[in-house]
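Only one protein chain is missing from this complex, and each of the others stays in its spot.
Our next item is subunit A:
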């Protein structure tokens, strides 16, 4: 994965029977395939009729994932950190004036760069860690190199596209760029300074040269002053070169001088340098002569005397920066690519450019598309291109360039990047945030992705549900509740199933569950999940059946509390409202029986008439076609007899109640009159 040249990876699946039956595959989430032994023979035998294939050994599922660079603990950190920056970057409204947004954009870019650097450090540490096994360590090493390259490219892009200065004078930034990424000078200097005695070895001079090549003249002068000869400077050569280095004018963006003024000063300074060289001031000090030649902008010395050093420092791009420093310090960003060409020719890389060379070259040509294209083809890492193109998009450097498959470049890269994250269990929140900012396909991807997130615990389900609700994805939210509800139902936890159902406001499922509760009641003769049913509140109104269930439970509660007249009235209203399914009517009427048997009269004559009417309706239903064809065959003989007996008892009870009620009402009216 980590190589620049993409080889076609070869992976063999250790499945013994695959040689006979072939392999079948199903897509997983993102870059993930689930492989198993197929049934290749069946297709072969199709001509001679279907033949079922029996495998000798049980097939195993193999999960194959690719582009998993961002899944190890060190790059994961980068994923999370860059996610935060990405999200905050998207929050900035694009309507803002360029001027006010720029500091924000630069800040974001710096953040990204800092995180890349941190990642490089972590990876380097991990690759040297003796506790990490060898292949893993090698992989970390490779990744470390890639991220180092990414950091180099990112810094250059930041200079060219993000932190553009008015006037386009880029030299100071370029110097910072080489200083940041090529620290050999500091390493060498530190080695020398750590030594007990300062020796003017080859390394010592290399350090000075590198400092000068990078325009860090203060450091160079400091190093030079450590030379013992500096103290006994009989010919004044050291003093002179020190003076030259000290007086080199620097064009800073904050300095008040105009460009022309600076140019004049600078020319004057270089003339002084040349004068010194012509005066042969350094003829007996070859090292100092080299320094002076560099200061004069002598081309040949860069390729010969210090040519090896420049190669060590990175080659043509360093050469370009050094050359510009001592020949053309007021170069504009737009002209850089001419100088790049020249430096490449000088270093002889034009014919054999590595991918890094061409990426930098394209960046200097301001050809963003080519740069991103080469980067995505060679860096084996979607992280970089996705984030860079997003940042450039926000800088307004990336005009919407329609690709021939629908989305623009930025979106395409973001989609690719999020696909590499999808195969990891833990990244779904990050993926969702990236997909949110893909205007064309993001929503569609996300809908498909969210349906495929495995939901092992309720907590995760709630979090995914929240993600759906935030994005107004009703269908997916419904399906999550349904899946969870059904799972609870299958595990026999009707209560939990009902809470999921109430959460999704799904009336059909509510009706289904209420029926299950009622069946359970008829079978066991009592309610379970009382705590829930008693406290349904407004949730009860979700479906008629659920309302009935809730009210029916209320009837039981009233009955248990001995509040018979209220219980009776509630029972009657349940029958009257016709909320209950017909097969449940007998149960309801039977529930009225004990009320009818009481000493005091619960039902008035009018109410009893109504009960009688219900009784008749039920009997009619028993004779109906619907009942006979659908329900009758399912009932046993004993059940039928029991039902018959109940009906008769009921009829008896009702008629007796009418008599009692009439009598009582009669008495009441008599007393009243």
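One rule holds in what follows: contacts are C-beta pairs under 8 Å (C-beta built on N, C-alpha and C of every residue); 3 or more make two chains touch, one makes a residue touch a chain; residues count from 1.
The rule is short, and it goes like this: contacts and distances are computed from a predicted model.
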Which name from "Nucleoporin Nup43", "Small ribosomal subunit protein uS7m", "BOS complex subunit TMEM147" or "Alpha-1,3-glucosyltransferase" does UniProt give the chain that's left off?
"Nucleoporin Nup43"
Of the listed residues A:29, A:83, A:124 or A:318, which contacts the missing chain in the full complex?
A:83
Using the touch definition up top, pick the residue from A:463, A:557, A:646 or A:664 that touches the left-out chain.
A:463
Contact with the hidden chain, among A:364, A:502 or A:518, goes to A:502
Could you tell me which of A:32, A:183 or A:528 touches the chain that is not displayed?
A:528
Across the whole complex, the chain not displayed is touched by subunit A residues 73-74, 76-77, 80-81, 83-84, 87-88, 424-426, 429, 456-460, 462-463, 466, 491-496, 499, 502, 528-532, 535-539
